[in-house]
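This structure is in C-alpha cells; I'll ask about it shortly.
One protein chain is absent from this view; the other protein chains keep their places.
Letters A and B mark the chains in the order given here, with residues in each chain numbered from 1 onward.
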Amino acid sequence: MSAINLRLGAFAAALALLAATSSGAFAQKKYDTGASDTEIKIGNIMPYSGPASAYGVIGKTEEAYFRKINAEGGINGRKINFVSYDDAYSPPKTVEQVRKLVESDEVLLVFNSLGTPPNTAIQKYLNSKKVPQLFVATGATKWNDPKEFPWTMGWQPNYQSESQIYAKYILKNYPNAKIGILYQNDDYGKDYLKGFKDGLGAKAASMIVLEESYEVSQPTIDSHIVKLKSSGADVFFNITTPKFAAQAIKKNMEIGWKPVHFLNNVSASIGSVMKPAGFENGQDIISSQYFKDPTDAQWKNDAAMKAWNEFLDKYYPEANRADASVMYAYIVAQGLVHVLKACGDDLTRANVMKQAASIKDLELSGLLPGVKVNTSATDFAPLSQLQLIRFKGENWERFGEILSGDVGG
Amino acid sequence: MELFTNQVLAGIATGAIYACMALAVVMIYQAIDHLNFAQGEMAMFSTFISWQLMQWGVPYWWSFLLTLAISFAGGILIERLLFKPLAKAPVLTNVAGFIALFAIVNSVAGLTWDFTIKQYPTPFGSAPFLGSQLISTHQAGMIGVTLLMLVGLYLFFQFTRIGLAMRAAAALPESARLVGVNTSWMIALGWGMASAIGAVAGILIAPVVFLEPNMMGGVLVYGFAAAVLGGLSSPLGAVIGGFLVGVFENLAGTYIPGVGNELKLPIALALIITVLVFKPAGLFGRAIVKRV
Partner (left out) sequence: MSVAAEDTVTEAPAVEAVPKRAMTLGTGTSLVILAALLVTPVFVKNFVVFQMTMVMIYGIAVLALNILTGGSGQFSLGQSAFYALGAYTSAVLMENFNVNYALTLPIAGLVSFGAGYLFGKPALRLSGIYLALATFALAVAMPQLLKLHFLEHWTGGVQGLTVMKPDAPFGLPIGQDKWLYYFTLAISVAIYVGSVNLLRSRSGRAFMSIRDNEIAASAMGVDVAQYKTLAFGVSAGITGIAGGLSAIVVAFVAPDSYTINLAIALFLGMVVGGVGWLPGSFVGAAFIIFVPNIAESISKGLSGAVFGVLLFIVIFLVPHGARQVAIVAQQMLGKFKN
C-alpha cells in the first residue's frame, strides 16, 4: 500500500519536473494528435488534377503562405506542417485522402478542402472522429450548421445570401423586371438559384421568365444565350464560372442583347473574366465582392495589395496574379493563422473549434474595407458581408453599403 | 419561328466547331485506324504555342504558319517516340497510351500557362455576318476554313500518291507493304497531318470558347460524335455530321419539353447511336464486309 503511494508520488513529481523543464513555465500545454511543441500538422485536400484542377492554385498559395509564416518564426514558436493531397474532385478519392490525413499523417485538423461534393463526402467522417473540418472552400449554404455538424465550418459568403442580395436589389430597383437566368447544373448553380428565388419570394414565379442550365462539359453556351434573348427577359442573372461568364458577356454583345446583367461573385474578376470578354462588352455589369480584385487598378497602391505582391514575389513567384483564387487562398490562410495563434498553447481539436467560433470583427489583409470576419457558437459562417459593384471603364465601382445576408444551413 | 431559325443558325455556328474537330478525328482514323483520345489536348497545346508566339510579338499569320509546322513535326515526333514502339502491342494498350498522352499534355499545359482563360484573336473580326447577329464573321470564317480543309483533304486522299498510299497503309497494311508503301512512315505522316489539322481547329475554336487547358475536353466528345455520325472514313461526312450535331442539339434543348435542356447532350448522343444501329458505318461511311 505505502509502496504504491510512494511510486505514485514519485511519478507525479517526475511529471511536474518534465512539465517544468520542457516549457520553462507552468503554463498549461495541451495537445491533440497533430500538434506538439515544435509543429502543427494541417491537412488539406485539393483537386490538383482532374476537371477542377484550376483550383489547385489555392492549395499551392496556402502552402506558400505557411512557408512564409514558418520563415517568420511560426505560430507561437511552432512550425506549420501543411500536408496537401490531390483528390481529382472525385468524392471516393476525397474519402481515401482524408482518412490518410487523419489516420496515417495524423493531422490536427483538415483545412480549406475544396468543393461541395468532396466536402459532403467527408463531413460525417470528420465529425464522428471529432476532427475540425475548418473553413471549407465552397460557398454552399449547408456548412453553417453547428448543431448537426459542430466540427465543420464554412468560410466565404455563401451563394444563397449573395443571390438574395441581388434579388432584393432587383425588387427595389426593377420591380417589373422579366428575369432570365443561366446557371451551371450542379450544386453551386442550384444553390445560387434557390437563394435567388427565395429572395424574390412570391414574385419569383411571375418575374422569372426563363431558367436555362448548362453542363460544364459543353464547349459553348451560345444557344442558351440565344434562347434567353428571345424569351424577352430584360434582367439577366448569370450564374456561371469564369470561362462561361466571359462567353456569355461576349455573346450578349454579339447578338445585341442588352439586359441589366447580374454576374455572380464567382466570376467577378477583371483579369480572368472581364478582360478576356472585352471591357467594352462588360460595361455596367453588376456583381458583388468581399475581397479586393487584384487585377483592379484602383487597388494598385493599396497596402494590402503591396503586401500580397511582396509575399508572392518571395514565396510563390510563378503565381498568376490575375487569378482571384490566389487572393482567396491568401486571405483564408490568414484566417487559419489567426485561429491557431488564438489557440495559444492549447492546441486541442476542441479548442481549435472554440477559437474558430469566437472571432470578433477580424480584418484580414485583402478583404474589402468594412468586411469583417465574425463567428459565434451559433454562427459558423465566418464571412457573410458583400458589397455591390458595377463595372465602369476598366474597374469595379463599389456602391451602396456593406450588405450582409446570413442564410443558415 | 424566329426562335427556330435562330437556334438553327446558332447550331450551325456551334456545329462549325465540331466539324473542325471531326476533320482532325477522321484524319487520324484514316492514318492509324483508331481514334486518338489525346487529339483534343494536342490541338489545345498547339493553340497555346501559337498564343505564346503572339505574346512574344510574332504577327498572327506567322505564328499561325509556325504553329502548323511545329504541330506537324510534333505529331511525327510523338508517333516515332511513343507509339512506334507500341506498334506490335495490342490495340487496347495503344488506347491506354492515348490516355497517358492526354494526361501528360493537359497537365503540362496547366502548369505552363495555368488555368485562367485567355483571349485569343481572330483574323476575321467578330462583327455580325451578312447582317445576321447570330453568326459572326469569325464563325463564317471558321466555316469557310473548314470547307477549305475539307476540299484539301479530299484532293489529297483522292489524287496524290502519298494520300493514296496512306489510305492503303491504314486499310490493308500488308498489301500496301507488298506494293512498296512504307507503312510505318505513312502512320507518322498521318500523325503529323492530324496534329496540324487539330492545330487549325484549335486556333479557330479558341476565339469562341476562350483558350485554357480544358477547352477541348467537351469539344472532342462532340468531334468524335460528329465524325462517327458522318462516317469515320469520310471527311465530308464528318463535316456534315458536325453541323447536324450542332443543330440537333440546339433543337432538342429548345423544343423537347421537360428534360430537353437538361439532357441536350445525352439526347444528341442517343440519336447518333440510333443512326448507327441502322447505318453502322455512319451516314457517309463505307460499309465493311467481313470475311473469315
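Note that a residue touches a chain if its C-beta (ideal position, glycine included) is under 8 Å from a C-beta of that chain, and two chains touch if they have at least 3 such contacts.
None of these values were measured; they are calculated from a predicted model.
Q: Of the residues A:Glu103, A:Asp313 or A:Glu401, which one touches the chain left out of the display?
A: Only one of A:Glu103, A:Asp313 or A:Glu401 touches the chain omitted from view, namely A:Glu103.
Q: Who touches the missing chain here, B:Leu86, B:Ala127 or B:Val151?
A: Within the whole complex, the residue contacting the unshown chain is B:Leu86.
Q: Using the touch definition up top, pick the residue from B:Ile49, B:Ile135, B:Ala225 or B:Leu251 that touches the left-out chain.
A: Only one of B:Ile49, B:Ile135, B:Ala225 or B:Leu251 touches the chain omitted from view, namely B:Ala225.
Q: Among A:Ser49, A:Asn81 or A:Asn112, which one is in touch with the chain left out?
A: Considering all chains, including the one not shown, the answer is A:Ser49.
Q: What is the set of chain A residues that contact the non-displayed chain in the whole complex?
A: Chain A touches the missing chain through residues 48-51, 53, 56, 59-60, 84-86, 88-93, 95-96, 99-100, 102-104, 116-118, 120-121, 123-125, 185-187, 189-190, 215, 217.
Q: Please identify, in ascending order, the residues of chain B that touch the omitted chain?
A: Residues touching the hidden chain, for chain B, are 29, 34-35, 82, 85-86, 88-93, 95-97, 99-104, 106-108, 110-111, 154, 157-158, 171-172, 221, 224-225, 228, 232-236, 258-259, 262-263, 265-266, 269-270, 272-274, 276-277, 280, 284, 286-292.
Here is the rule we go by: only the chains that are shown with their structure count from here on.
Q: Calculate how many whole Å lie between the centre of chain A and the centre of chain B, each centre taken as the average of the chain's C-alpha atoms.
A: A distance of 38 Å separates the two centres.
Q: Would you pull the chain B residues touching chain A in the complex into a rising list?
A: Of all residues in chain B, those touching chain A are 2-3, 6-7, 10-11, 13-14, 17, 103, 107, 110, 114-119, 126, 128, 133-134, 136, 205, 208-210, 212-215, 217-219, 221-222, 249-250, 253-254, 261-262, 264-265.
Q: Would you mind writing out the residues of chain A in touch with chain B in their complex?
A: Within the complex, chain A touches chain B at residues 49, 51, 53-54, 57, 185, 212-213, 215-220, 222-224, 226-227, 230, 242-243, 246-247, 250, 254-256, 271-273, 275-276, 278, 320, 322-323.
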